[in-house]
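One chain of protein is taken out of this complex; the other chains stay put.
== subunit A ==
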Amino acid sequence: MQIISQIAFLAAFIVAISFFIRNVRRLYRNIKLGKAIDRTDRPKERLSNMIRVALGQSKMVKRPVAGILHILVYVGFIIINIEMLEIVIDGIFGTHRVFSFLGGTYNFLIGAFEILALLVIVSIITFWIRRNVVKIKRFWSSEMKGWPKNDANYILYFEVALMTCFLLMNAADYQLQLNGAEHYASQEGIIGGFPVSQFLLPLIDGLGNSALIVIERTTWWLHIIGILIFLNYLYYSKHLHILLAFPNTYYAKLTPKGELTNLEAVTNEVKLMMDPNADPFASPEAGAADEEPEKFGASDVTDLNWVQLLNAYTCTECGRCTSECPANQTGKKLSPRKIMMDTRDRLEEVGEQLNKKQPIAEGKQLLDDYITREELWACTTCSACVEACPIGIDPLSIIIEMRRYLVMEESAAPNELNVSMSNIENNGAPWPYNQMDRLNWAKEN
């Protein structure tokens, strides 16, 4: 019996890990579809950014209630997963609480895990209430219908179930130890601390050892299988951020928020145009002829850079960006969160085609099929979204990249903008004033 359970465990473990590895490889492949961008500069600053923002969650607490609860769940989750190590070893070798040789420290740790588990449950219930009863606005925008809304709730249910299993398992284990059951009880007395699960004992009061073992084993299995499923659920969920928040904050933009990139391809052409010695009819350099002309801006995910694609996979759909967005607050269609979600959805669609070994189909793209022009033109480039994001995502850079495509590839700016741009071109100001009148103010009273 014991050996069957060990084999079953090992099989489940291997299947889960293989799936996980497959997902990670897909993720990596999809992100690599993005264009190159160098984010290896200033490694110290990047590291400290990652430690502060991802590990230290410094930006989460800008909203104290959600921030502190999130830290509880986060810390609880990570720490309780240390216990996973023991569970895995016990599962493979059929041992019981293999780390118990740590003695008092072990008891303290298990006790601390239990208290954390309780705090996690309390936090999650609060999260659920905020989402579903209080209906905080940023969780109910139009892009949060269907899967995103369910995803958020599933995760909450999942976490409560995992924590409950953990506590019930401990309760049954504790009772078995009290009963002196074989395999559970130890000469050294009770192992583990049960500050929370001891209050669950009345629930299993009067059950015989065999029933207790069933409960202990079932919850043990549910807990471990739950975690393995969770691990594989991540790829399909906004919860991918628990892994990607780290690289994402590391590779986040370090330059001032107001600084947009200068397009190098444009610089080269502008130089040619401005250089009086350049011969516009000169034959292109050897080899240049078969190069495809560079496309300006982005109309699809493959035109974005890999950091922007990593951003899309990392987005937690928390909506902090959108709730600070001036366009969104005044009823415009633009929502920076939706920009990130659309980018991810489209990237997944492209990834699906690659999974099926199909070429990336023409006829569908990020622009128009996901993100509309109306959204793109509503942005004031205020960078409130970039500031608000707790994990260093930059929705503005995607908006700019898509505007570049609209203007430079399609000449499709709104008409009034075209008028002021031709003013800039002709007379050096967005209004139709003559450049020669630029100093007139000094003579007026």
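FYI, a residue touches a chain if its C-beta (ideal position, glycine included) is under 8 Å from a C-beta of that chain, and two chains touch if they have at least 3 such contacts; residues count from 1.
The definition used in the following text is that contacts and distances are computed from a predicted model.
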Candidate names "Tryptophan synthase beta chain", "Dihydrothymine dehydrogenase", "(2Fe-2S)-binding protein" or "Fe-S oxidoreductase"; UniProt protein name, chain not shown: "Fe-S oxidoreductase"
Hidden partner chain, touching residue among A:F93, A:W140 or A:Y433: A:Y433
Hidden-chain contact residue, picked from the options A:E45, A:E269 or A:E352: A:E269
Touch list for subunit A against the chain that is not drawn: 255-260, 262-263, 266-267, 269-271, 273-274, 296-297, 324, 326-327, 329-334, 374, 377-384, 386-388, 400, 402-408, 413-414, 416-417, 419-421, 424-425, 428-431, 433, 435-445
